[in-house]
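Dropping the structure in here first, questions after.
One protein chain omitted, others in place.
What follows is chain A.
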Amino acid sequence: MTGNLLSLTIWVPIVAGLVVLATGGDRNANAARWLAVLGALAGFLVSVPLYTGFDTLHGGIQFVESTPWISTFNINYALGVDGLSVLFVILNSFTTLMVVIAGWQVIQSRVAQYMAAFLIMSGLINGAFAATDAILFYVFFEAMLIPMYLIIGVWGGPNRIYASVKFFLYTLLGSLLTLVAFVYLYMQAGGSFVIADFQRLPLGMGAQAMLLIAFFFAFAVKVPMWPVHTWLPDAHVEAPTGGSMVLAAITLKLGAYGFLRFALPIAPDAAREYAWVFILFSLIAVVYIGLVALVQTDMKKLVAYSSISHMGFVTLGFFMFAGGTQLNPYAVEGAIVQMVSHGFVSAAMFFCIGVMYDRVHSRKIADYGGVANKMPIFAAFMMLFAMANSGLPGTSGFVGEFMVILGAVQVNFWYAFAAATTLIFGAGYTLWMYKRVIFGDVANDHVAELKDVNKREFLVLAVLAIAVLGMGLYPKPFTEVMHVSVNDLIWHVSQSKLQ
């Protein structure tokens, strides 16, 4: 059973998705919903043993599976997770469950297709996190775009075609360069697509630099890093609530994960040499995007920009792998913690906006005001998530930012100085929005008619609230699984691969 646990996390949701799809039209919508929630729950349950069975003492790749797939090119169906990826498989399965519940009544047309798209996407994303073969990773990484593209294109807002095409084109360029990079590495590695072989490969500085650029285009777009971030606000604005939740919680993490799995270990010398570029872009993301978020008038855009700013912390942390002469795991672990936390917090924020959108059909801040008068329970939950988004201690949002800032001080005080401005900007844009939307007297008739959250919405909010608080008050279980893998990674990055 544990022998193919990872396969289960991939194929259980995909098969469930196909079953849901088979229920067909909207006459069987309820059956589709129940099957979807069962499938998502099963998908989540099979991912839990990955954590409970994880060997935290000896890092390394675990739950390994390998079967030849295309033997001509030595491509294998090879799976395994280490401390860098295991949390994301679980986070993804968890988010899928939340999304399926979140879409329960909101989606009324093509229910089966909607639910199936999320389930299938969940399996594909798990595949990308679990793949230890570069081509297998590539296939999952690309295939996952299709359901996301459909989710935005079919259930999205009025400008969905522009958004989904922009999203697709942005990501496509990067993907092609990754494929070229993989083929090059395959040649260099003497006919192996095993990622670990790529990481061991000695490479000259020129080759490393080219690979770093290729990976930058592939993964920086996904993260997204400044200046290739402009697709994200558009995609979020047009995506349905569930799409935004997965996009923010998981898809962005896939890009960041790519840096950890490919860019840093395959091109360590180039990564050290050009770390300043990534640090610069990350700090621009934190400061510049933080200010852009401040002036948004659309709630979803605001949270989308806030996501970019928070992901800036992630990439900043990655490139703080060495503080002076010492290895510096604070920032790298902080970055991974930030990825998980952002999964909870951004999903929750987008869900909150979805709850209001479902009632008022507007995302404009100006169309709200005084929501707390009519929806006190909702306002309390959103307060918690807004505080988490502002990085308040006791919530998950604090842990990662804190660790990255602590790590950054050890590298360069001014990096930490620029990054820490998020304390002010993050609180500024989040709480200013909260004030205008939630506080005040009832602003208009739409707000006056609001009904507080129903049981289903309460369930999603409560589960996410527990996750946010749990991780904030006791983050140790989250970091424990990554210590060995992170230390291996930063040690690896500190070693020269030049011949």
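In this text, a residue touches a chain if its C-beta (ideal position, glycine included) is under 8 Å from a C-beta of that chain, and two chains touch if they have at least 3 such contacts; residues count from 1.
Going forward, contacts and distances are computed from a predicted model.
Q: Tell me the UniProt name of the left-out chain, picking from "3-isopropylmalate dehydratase", "Heme chaperone HemW", "NADH-quinone oxidoreductase subunit L" or "Spermidine/putrescine import ATP-binding protein PotA".
A: Answer from the record: the omitted chain is "NADH-quinone oxidoreductase subunit L".
Q: Of the listed residues A:Ala181, A:Ala207, A:Met387 or A:Leu461, which contacts the missing chain in the full complex?
A: Looking across A:Ala181, A:Ala207, A:Met387 or A:Leu461, the contact with the absent chain belongs to A:Met387.
Q: For the chain left out of this view, which of A:Ile61, A:Val237, A:Ala293 or A:Met382 touches it?
A: A:Ala293
Q: So that we can see where the missing chain sits, which residues of chain A does it touch?
A: Missing-chain contacts on chain A: residues 166, 169-170, 187, 227, 229-231, 288-289, 291-296, 323, 328-330, 333-334, 370, 372-373, 383, 387, 392-394, 398-399, 402-403, 405-406, 408-410, 413-414, 416-417, 420-421, 423-425, 427-428, 431-432, 435, 438-441, 473-476, 479-480, 483.
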